[in-house]
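The structure follows.
The other protein chains are all here in position, but one chain of the complex has been omitted.
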């Protein structure tokens, strides 16, 4: 293996990311998913990461590894509680030009909307 | 064409849906997307549909056709303003068991979290 | 309403798009979704649109309205067959700089990979 190969394999994941995930249990007896979503919120609270629930998912911010681990733990927790299949959609963004939390993103847009009223 | 084929082709799209979309312009000079997101919010306001912006996208509810048309119009509007390529991620849900708006979904989870505190 | 407002509301959706969708039935008795995915493939075949199934979804190309209508019809068809709740994730792209089909995208990448071998 060349040193450039080793470089890629050892490449560190991003120190910061904002991820928004929407988790769907499959093959559950009812069409309601609110029980599962509530359990996910409890796990996120314990994680210590900054997060925010909205009607179409939950936004989390932190290092790439921390954020992805906690989403994986949500899957694992629901499997433990008997859900045999889970599908999540994750939108994840990383940037190197500035540190931006998920609240800053909404504020930037709201400022623009106000300025042009 | 058999009558069953005609049935499928003429099938009406769902009368209600909740969609959450995250639109990303590609090949723009800057890494900021807040200008584009603000323009999307203005177009949504004019559409008359119920919508709500959050840090990872915008949630809209209405008939399938109305919701998908307005998201398509967001693409068309940004193309008109010079963005040559746009990618959106849309999470869309439909259900026949009950009428549920996007605010009801959050309230259902919050109620569960409160009950179990 | 000003004439510019009317312009936005009447804005045509894009004449071409490539969409990739992954449909998930919720509250079905089993964790298998292959029956539903097969029914979706049959409906797509009848639509006359160009499409291609892969393990994580189905890619369709056509006008924005045609593509979104057929995905909505997939939801409607499965609701008719008794699925009470359906969630889809749709990745949709539009561009004005060139006409590119979904096969062209893969070929462009494969060419780059070959050139640099």
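When the chains are written out, they are named A, B and C in that same order, and each has its own residue count from 1.
Criterion: contacts are C-beta pairs under 8 Å (C-beta built on N, C-alpha and C of every residue); 3 or more make two chains touch, one makes a residue touch a chain.
This is a predicted model, so every value here is computed, not measured.
Note on the undisplayed chain: of the listed residues C:14, C:27, C:57 or C:72, the one touching it is C:57. Seen across the whole complex, the unshown chain contacts chain C at 18, 20, 22, 31-32, 34-35, 37-38, 41-42, 52-57, 59, 89, 91, 95, 97, 102-103, 105-106, 108-109, 112-113, 116.
Remark: the residues of chain B touching the chain excluded from display are 22, 24-33, 84-85, 87, 89. Although one chain is not displayed, chain A still touches it through residues 5, 8-9, 11-14, 17, 43, 46-47, 64-65, 68-69, 72-73, 75-77, 79-80, 84-97.
One rule holds in what follows: only the chains that are shown with their structure count from here on.
Note on chain placement: the centre of chain A and the centre of chain B lie 19 Å apart, centres being C-alpha means.
Inter-chain spacing, taken between the CA centroids of chain A and chain C, is 24 Å. With each centre defined as the average position of its C-alpha atoms, the distance from chain B to chain C rounds to 14 Å. The residues of chain A that reach two or more other chains are 22, 31-32, 89, listed in rising order.
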